[in-house]
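Presented below is the structure to which this report refers.
One protein chain omitted, others in place.
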Amino acid sequence: MTLTDLQRRLRAFVNERDWERFHTPKNLAMALAGEAGELLELFQWLTPEESQQVMSDSAKAKEIRHELADVLAYVLRLSDVLEIDLPSALAEKISINEGKYPTELAKGRSDKYNRL
Amino acid sequence: MTLTDLQRRLRAFVNERDWERFHTPKNLAMALAGEAGELLELFQWLTPEESQQVMSDSAKAKEIRHELADVLAYVLRLSDVLEIDLPSALAEKISINEGKYPTELAKGRSDKYNRL
Amino acid sequence: MTLTDLQRRLRAFVNERDWERFHTPKNLAMALAGEAGELLELFQWLTPEESQQVMSDSAKAKEIRHELADVLAYVLRLSDVLEIDLPSALAEKISINEGKYPTELAKGRSDKYNRL
Partner (left out) sequence: MTLTDLQRRLRAFVNERDWERFHTPKNLAMALAGEAGELLELFQWLTPEESQQVMSDSAKAKEIRHELADVLAYVLRLSDVLEIDLPSALAEKISINEGKYPTELAKGRSDKYNRL
């Protein structure tokens, strides 16, 4: 399934429930941040090492899959209502970051180069 | 470009900079929530109506495209390091929500049915 | 009860449960953001007007009181482990903002002056 297929399926889901009125960009940005917060909570007390083993617990793995899916759902809804072409937005952002963080300077450092 | 292509490009970006060590699931969940917070700030003082017109201001539109791309980037990184198949996770979550929010009950209501 | 009293009570709560090891600044910043996300979710589908009436529903009011208390709890814990004097940090930040947003320019505008 492509991003566009998933977006179309989400749009139908919202449409059938008459929920477009709630899906203003403002509300969707809130819902996205709320879901990102729920995902965050699944990791908050884990050590870095525990966080790397998290998928070996199947109940935890399922929760994480679902929360990450929720975040993606709102990313797709927001890009849909704002008519943003996500793959091209991301490709553009990666190019910008390649210019901003040249490999020879950024290598192994997170101090100055602390964004993706 | 498919999700998988974008994921591969992000992985190469991280790999060339020796940044895998920073990309633990815990840190990526934090970075994702941080970017979701930045996106949120672009909408916080807008009325619902203003939020619907936000893309007509080209400077604002560019910021929003970039912040949304940042969020997607971390969704892709996190699913990559956790080996989560995103399209199938989302398809599964949509099916769950279809069962949870039957159209006849959920129609036009956000009170009980307040998740995507 | 003063901030310092509440901080002391929270410290005892954590101490009695042997939870200091989990309360690194990094983890507390995550927990704070997670609670802020839960609070956010209580407002996400409300219109601005509905959000102003939210305390007239007593069940909702209780949830909001509790989520806001959770956020404050982590603000207090974080300032405690980092030894930040909160009242003086906030007084300092207000002075900075007074210089940054002079009343004659900022009056009634959220466009340029979009932070507290």
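We just call them A, B and C in the order they show up, numbering each chain from 1.
We adopt the following convention: a residue touches a chain if its C-beta (ideal position, glycine included) is under 8 Å from a C-beta of that chain, and two chains touch if they have at least 3 such contacts.
Quantities reported herein were computed from a predicted structural model and do not represent experimental measurements.
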Problem - Residues from chain A at the interface with the omitted partner, ascending - result: 30, 33, 37, 41, 44-45, 47-48, 110, 114
Problem - Residues of chain C (touch criterion as defined above) contacting the omitted chain - result: 1-3, 6, 9-10, 13, 16-19, 21-22, 24-27, 29-33, 36-37, 39-40, 42-43, 46-48, 51-52, 54-55, 64-66, 68-75, 77-79, 82-84, 86-94, 96-98, 101, 103, 106-108, 110, 113, 115-116
Problem - Footprint left on chain B by the chain that the document does not show - result: 22, 27, 30-31, 33-38, 40-41, 43-45
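The rule is short, and it goes like this: only the chains that are shown with their structure count from here on.
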Problem - Contacts with 2+ other chains: residues of chain B - result: 30, 33, 37, 47-48, 110
